[in-house]
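A single protein chain has been omitted; all remaining protein chains appear in their positions.
What follows is chain A.
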């Protein structure tokens, strides 16, 4: 069946290939192409430290062709896949320049606020204050991620909200989506996005704020609908 789909779509080039587990509907790349590995550290590991799987992966990579690295990915210390994903989600109508500038302004504002706090704090508390905006961003996102989600399942004519485990991708997506919608809707007309975003991120970092509340509400709903958990069949 996988071969037929590959041929029927007609887009993948003539070189034949074993079936993929998750066929992409329309990719310009032949399915045998592997994802590129951009981080420099993974190429500097000496041979002995690799496990069996990594050795196999290395051998496989030596034989198969590799896709081109996308323009958002780079080996420099400043490129972070999470930040790129967040920037893409903030982007409207393809205006990446604006989205990226908003993101950098947000990170700058976070740094400034934290530095202010740092300089005002007494000596013993200075250690606890986190100044690195990237660390704050990652921690805030982690705190916002829900553990369990709800899904609509129709049974016997009625639709129930069934608690369902979420994949990592879905958790990250929900956390980012909530942050962005929260910042867009509940802000004063005159406040700039970076300011509001930095506010929300700092609150989320300390496990406070409307996004964390939304996460808790979702958890409570899931707990309340615990009785319907057996409706899930996957």
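Things worth noting here:
The rule we apply is simple: a residue touches a chain if its C-beta (ideal position, glycine included) is under 8 Å from a C-beta of that chain, and two chains touch if they have at least 3 such contacts; residues count from 1.
As a working rule, contacts and distances are computed from a predicted model.
For the omitted chain of this complex, the UniProt record lists the protein as "Small ribosomal subunit protein uS9m", which is one of "AP-2 complex subunit alpha", "Small ribosomal subunit protein uS9m", "AP complex subunit sigma" or "Protein YIPF". Contact with the undisplayed chain is limited, among A:40, A:155 or A:213, to A:40. Residue-wise, the contact with the chain that is not shown comes from A:28, picked out of A:28, A:142, A:155 or A:186.
The omitted chain makes contact with chain A at the following residues, 1-4, 16, 26, 28-29, 36-38, 40, 43, 56, 59-69, 71-76, 78-79, 96-97, 100.
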